[in-house]
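Complex shown without one protein chain; remaining protein chains in place.
Just so it is clear, A and B label the chains in written order, and each chain counts residues from 1 on its own.
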Amino acid sequence: MKLLIKGGRIVDPANKRDEAGDILLEGARISKVAKNIRCAGAKIIDAKGKVVMPGLVDMHVHLRQPGLEDKETVATGTQAALKGGVTSVLAMPNTTPTIDCPESAELLKKIVQKSAKASVYICGAITEGRRGGKLTEISQLKAKGVIAISDDGASVDSDQLFLKAFKEAKRHKLLLICHSEDKALSRGGVVNLGFVSTRMGLRGISSESEYKRLQRDINLAQKAGAAVHIAHVSCKESVEIIRRAKEKGLQVTAETAPHYFALTEEEVVGFDTNMKMNPPLRSRADLEAVKKGLKCGIIDLIASDHAPHTENEKDIEFDRAAFGTIGLETELAVSITELVHMKILSWPELVRKLALNPAKILGIDKGTLGLGCDADLVIVSPEEEWIVNKEDIVSKSKNSAFLGKKLKGKVEYTICGGKIAYC
Amino acid sequence: MEFKEKAMIMDKEAIARALTRIAHEIIEKTKGTKELAIIGIRNRGAYLAERITALIEKIEGIKIPVGILDITLYRDDLTTIAEHPQVHKTEIDFDITGKKIVLVDDVLYTGRTIRSALDALIDFGRPRYIQLAVLLDRGHRELPIRADFIGKNVPTALKETVQVKLKEADGKDEVVILEQKG
Partner (left out) sequence: MVAWQKKDLLGLENLTAEEIELILSTAESFKEVTTREIKKVPALRGKTVVNLFYEPSTRTRVSFEVAAKRLSADVINIATETSSVKKGETLIDTGKNIQALKADILVVRHSASGACVTLARHLGISVINAGDGWHEHPTQALLDIFTLKEKLGKIKGLKVSIVGDIAHSRVARSNIWGLSKLGAQVTVCAPKMLIPPGIEKMGAGVTCNIDQALKDADAVNVLRMQFERDEGEAFPNQLEYFKQFGITTERLKSLKKNIVVMHPGPLNRGIEISSEVADGANSVILEQVTNGIAVRMAVLYLVSGATTK
């Protein structure tokens, strides 16, 4: 099957392309990128006035399978991804069972083969059960196709053990992703520590609990000579620490999530539990620092930290509600709204943050529209406005922090493996 | 609903004369002022009660007890009206038990306010009896209640409203009939 996308603005920083043109897809590959392609028998998509870019690579997604299928499944999660223009995801290991041994990695792989609608890569755990006590068998995980390791949601408290983890990750050439949080400092907190936590009488999570642990994580990585990727950067001090580490030439990469540059702690004031996440929504100053970090390259990429939870876990007392927001369906639109339209990032820069950089960091062959590459791409109406409605959400869980918000920039088509997967 | 003034039915002098007559009638019917007490219903009934008490004092040389009753909490329409009416203080600083009470209000209409007032008063004690004085009786009773002392009987239509203005609350004394506009 041939698919010809005509007249769109092709944004493909991997090939230094940002101009109007046509793309021909044959089978699952990109076969031609040029002006005025003619091809008999191809199905034509008119992309005039639209932006055509590589499918998004989201390296922080909780698909919840195996074990937590009431929240999300590989099938529903990847369907949601496609709606949001995401064609590749890295699935986090905090499932039941945890992806901490070859057997559970194999189990997830089978589920993915059977039901995934987009490319799913697997992230294994650093420690058994993510309990921070004993390292997993990293080589065995790698043999089962795991491409990164993380204890996401938890941080290994023992310096000694974590140093060993970095050394192992380096030895087996696996990326180590840090959830940098010192739970002794964030103890029981549910919102950012500050005026909002005071006003609402909620226990606060200090920025300190994030950046102190983040500094330690970078120090340990440096000691091990290993690369480190920092997940969900939320506060200004973290941005500054990463800046200094990069200046020193350390192998540090960092991600943030759309809610950290689009929303502040003020959103929590009505006790809306969809605004409860970890790390918490921070202050205006933190938001500005995150934006600046994205602009000047301190923060390499944007990932959704898609964290689905059922209504039973969300629509309850704020203290007891689960942390997290879904994000696959909104990350591209929120990024366009807050970063491109607000002139923080250009379109090519945006594509780097959402597709090219995560692909490079994960070492996967995605995020580009080069000849012969996987035909994963998104066609976006950059000016179209839409409102995030609960009814329209395809993820199994509806806990979006962006419900009711107006966004500018809408996915028109998502093409995955050469096929129209969403339109 | 908008109203326009149709006619003035009592002026300052007419009100004064009516109140003087009521004061005399009360003294006559009570055979003096022994155990007599006046209680006015908020808002305008309270001012009229003060005036009648003053008139009685002028005639008999005796100051009889006077109180103010707020009947809001005893209204029979609390469960049907949105936004509860504002509650004001009841000020009855004497024991009403055994007293000959004259309840005073400005206009007697459906009788529902008086029903509420009777219930409220009974909660304060057991008077010897309760009589009713009104400046105006406009008819259209919905309960079996009648006044013992009446300033003026005014036959009205249902679409009309009677408005009593008193110096204490409105800056001047007069009674007007209002009619629905249009």
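Please note the rule applied: a contact is a pair of C-beta atoms (placed from the backbone, for glycine too) under 8 Å apart; a residue touches a chain by one contact, two chains touch by 3 or more.
Being a predicted model, the structure only gives us computed values, none of them experimental.
Chemist: Among A:Ala20, A:Leu68, A:Leu163 or A:Met200, single out the residue that touches the unshown chain.
Modeler: A:Met200
Chemist: For subunit B, which residues touch the unseen chain?
Modeler: 70, 72-74, 78-84, 86-91, 119-120, 123-125
Chemist: Which subunit A residues would touch the chain omitted from the figure, given the whole complex?
Modeler: The list for subunit A reads 187, 193-202, 204, 270-271, 312, 315-320.
The rule is short, and it goes like this: only the chains that are shown with their structure count from here on.
Chemist: Let me have the rounded angstrom distance from the C-alpha centre of subunit A over to the C-alpha centre of subunit B, please.
Modeler: Those two chain centres are 75 Å apart.
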